[in-house]
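Sharing a structure below in structure tokens format, with a few things to ask.
Yeah, one chain of the complex is gone here, protein chain that is, but the others are all in their spots.
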Amino acid sequence: MIHFTCDYCEGAHPEILRRLSETNYEQMAGYGEDPYCTSAKEKIRLAIQCPSAEVYFLVGGTQTNATVIDAMLPHYAGAISVDSGHIAVHEAGAIEFCGHKVITLPAQDGKLMAEALAEYLMRFYADPTWQHVAQPGMVYISYPTEWGTIYSKQELTALYAQCRKYGLPLFIDGARLGYGLAAAHDLTFVELAQLCDVFSIGGTKVGALCGEAVVFPRGNAPKNFFSIVKQHGALLAKGRLLGIQFDTLFTDNLYFRISEGAVKRAMRLREIFAAKGSPFFNDSPTNQQFPILSQEQITLLKENVAFEVWEERPDHTFLTRFATSWATPDEHLEQLEAFLG
Amino acid sequence: MIHFTCDYCEGAHPEILRRLSETNYEQMAGYGEDPYCTSAKEKIRLAIQCPSAEVYFLVGGTQTNATVIDAMLPHYAGAISVDSGHIAVHEAGAIEFCGHKVITLPAQDGKLMAEALAEYLMRFYADPTWQHVAQPGMVYISYPTEWGTIYSKQELTALYAQCRKYGLPLFIDGARLGYGLAAAHDLTFVELAQLCDVFSIGGTKVGALCGEAVVFPRGNAPKNFFSIVKQHGALLAKGRLLGIQFDTLFTDNLYFRISEGAVKRAMRLREIFAAKGSPFFNDSPTNQQFPILSQEQITLLKENVAFEVWEERPDHTFLTRFATSWATPDEHLEQLEAFLG
Amino acid sequence: MIHFTCDYCEGAHPEILRRLSETNYEQMAGYGEDPYCTSAKEKIRLAIQCPSAEVYFLVGGTQTNATVIDAMLPHYAGAISVDSGHIAVHEAGAIEFCGHKVITLPAQDGKLMAEALAEYLMRFYADPTWQHVAQPGMVYISYPTEWGTIYSKQELTALYAQCRKYGLPLFIDGARLGYGLAAAHDLTFVELAQLCDVFSIGGTKVGALCGEAVVFPRGNAPKNFFSIVKQHGALLAKGRLLGIQFDTLFTDNLYFRISEGAVKRAMRLREIFAAKGSPFFNDSPTNQQFPILSQEQITLLKENVAFEVWEERPDHTFLTRFATSWATPDEHLEQLEAFLG
Partner (left out) sequence: MIHFTCDYCEGAHPEILRRLSETNYEQMAGYGEDPYCTSAKEKIRLAIQCPSAEVYFLVGGTQTNATVIDAMLPHYAGAISVDSGHIAVHEAGAIEFCGHKVITLPAQDGKLMAEALAEYLMRFYADPTWQHVAQPGMVYISYPTEWGTIYSKQELTALYAQCRKYGLPLFIDGARLGYGLAAAHDLTFVELAQLCDVFSIGGTKVGALCGEAVVFPRGNAPKNFFSIVKQHGALLAKGRLLGIQFDTLFTDNLYFRISEGAVKRAMRLREIFAAKGSPFFNDSPTNQQFPILSQEQITLLKENVAFEVWEERPDHTFLTRFATSWATPDEHLEQLEAFLG
């Protein structure tokens, strides 16, 4: 069986395992006070050209979203997200558990467009009873989106302008950040860091065993964020596990090399399906692809290839998701092509 | 510099790193659905002779305590703990963040005694206004305690009898469980599992990179505990990281071999201090030792040996903590002895 | 200026004020332990023919919804509501503040239809990742709805059947319960109590100064509901204020006499607008009416009549709300008619 189910089917990039072994007997402080965390933070600051950026390492994605959102929001306010946003759907109510409403707006190609945000905010404050309604306190987007799409520089700039107009911090969930930036034509890592108030750099889906870096690019972390992380159960005792991994990922550009490889393989996968005449749900330029398969194709593949079936469509075709990762070997793509007949 | 600051100064037991490398390219499902999680759970069930036990793998200690307590408590109730309990002091308000009061009772040698619990409960329900007071909903203890001490079988039996009398589930925080059981004269792992409603098996402090197993020994996990774990941000995407580690720890008794070695070295450390005439705060039989040092001794050690100073005492001596771990080499003990002069 | 803005523009029904004065110097216990609370509860039990019903008196509507929902839900679950539901829109995030998602479904004429609920639930559990999604834990409806409409007996029966099929308690928010039952052709108070698991009887909008009764019709109040009420800040020290008011409202059928009068006046108001050719947003049979007015009509009225303008419509007409109450005098209707020209 070959797996395209997700981008976290394998362990870690071998370079990470090598560094974990190499440093295993070094004694060091816990809770992120070790030299590898320090070094990894510095490398991230350099990569985004933000010398005053504050960087924290957390463990998982839902945890990161809940902790950052709860820390950034006034406690009576909610986070705006598109209705297909990860926090709106796939986090088991973790945001609400922290006391906050997820305020959902319609998406366009998975993205929150500046116009949709502007219209919602205008209508919200035009309602004389707005103080009786859960208030918007920040904006959440993911890059790439749940549908693999990415914001252009212009789209992100326009969105962030709306956010600033209303004093709403913008949080970019970068669980798959590398794949997005590897696919981007007109947006750099440095620019992304300028166009938001906080973002995460996903490790889990880009070659690490676990770990998400949270970056406040302009020294703008909420006061006592360390304690907030601890309170949310997101502080790792052996912080070295995160420090060493991120230090490795940001050495010699490994994070982006991993991402570029996966995106290249995703484009190859796309060609394979296109060549078989399969339409796609959208034009995702990243490591997640959404071919629409027939029942016959599903049958052809299912004994040898693992992938996700997201929805049966009215015409009895199936919306599927295939993901590549740092670890997808070229042979898997060849086998996939062969199985499709 | 040699470190006795804590039991998580090093990486992971080498056998764990070996297994992580060995399995690295195996593709498997996430979120604990992989074969290593399954195997690790089965090994834990066997070790406690509880075929119906339900086992979950979480990442960190504070997270585990908060998730288990929030899941076990009626939402209006609090958890009883001794005033020195980890949840009462060192979790940055994580239990209160989940909406629950930590109801503190005085400790005896770090432990919650059945008598103290009985007296509190009797007085609580004798107060005609008890419905206006935060109600006790469960009992939390740690084994070993924050002070390295352990409950005898008789003490634990008596405590659990009180818990059952009032219908309060008993949760044993086993962040250092191995060290406690390695030191116990009259309590086995099987018995401990019988004398509580839920317990954790700490990995982080006993040779793992991270990870705590939560065990409901009689198939008594709260409904939808999986979703609760997710909601608390405690579900790891690459569940294999936890599965492989616990599978390794529970293969060939590694978890207890690690613990026994550390306890043996702690006893040796105790002898070293005793030979220098240092008194101890208590008779901890586990891997944490609390010698009381003079200012001179502190000065002698501090450039070469890292350890924790917990308190200056009225007589200007210092209560200190030294911890051994699976990784403490015998030479560190010899060096410590030499530095003490 | 005459007011149709809402049904809480005046103080209390004079009979309530009379009883408050009459009993003012009687000394009695607090927190609902007084004889008037006892008597009021008994009258409510009689009215619904549920001798084992448990009745609690809370102060306000949002408070009642938040307390009941938080008490009924497993803490990881959410409450299902139509997207126009009061808890979804007008409670400033009070449900989320308690940690719960409001799961919104589309409404039909303001109502949650059994079919919409069934479809959502079928799809929810068909999704293999459902444990990663905020789970439905109960169903919330209001009677009448935010749009003044009411469920027929058949609709409510079908909805409750779905709830029971999935083990979801049904909560009926009866902030305006009296007006709904006064308008109902085929649903009695006794039947309503049989077709849900908990409901509230709104006092504030039906002649009281404040107060909502919460009724668990079959002795099915959550354990320690008293403490939950207290914890939510919803327990009134001078419980007599609520007891006396509800005792009065349920003496000689006052609650329903008040409601019938208001509904009758709302029908008269409807006729007045209909006679002027105004269309209506819907066929609300209760005390809230939603005429669609032209800009000219708005201008005619606005200096002498207060009412709510809810929305400007694409054709530049206005969706408005007019509410009658126990206190609306016939002259106000006559004046309204006159002002309309």
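Here the chain labels run A, B and C in written order, and each chain numbers its own residues starting at 1.
In this section, contacts are C-beta pairs under 8 Å (C-beta built on N, C-alpha and C of every residue); 3 or more make two chains touch, one makes a residue touch a chain.
This structure is a prediction, so every number in the text was calculated from the model and none was measured.
Considering the complete complex, the chain that is not shown touches A, B, C. Residue in contact with the omitted chain (choice from B:14, B:35 or B:93): B:93.
Of the listed residues A:50, A:228 or A:301, the one in contact with the hidden chain in the full complex is A:228.
Summary of contacts with the chain left out: across A:10, A:34, A:70 or A:247, the touching residue is A:70. By the touch criterion stated above, the residues of chain C touching the omitted chain are 1-3, 5-6, 8-12, 14, 17, 20-21, 23-30, 59-64, 66-67, 91-94, 97, 204-205, 209-210, 227, 230-238, 240-241, 306, 327. By the touch definition given at the top, chain A reaches the unshown chain through residues 31, 70, 74-77, 99, 131-132, 134-135, 223-224, 226-228, 230-231.
Chain B meets the missing chain through residues 76-78, 89-93, 96-102, 129, 131-135.
Methods note: only the chains that are shown with their structure count from here on.
Comparing per-chain C-alpha centres with the mean over every protein C-alpha atom, the closest match is chain A.
Here the spacing of chain A and chain C, counted between their Cα centres, is 42 Å. In chain C, the residues that touch at least two other chains are 76-77, 99, 131-132, 134-135.
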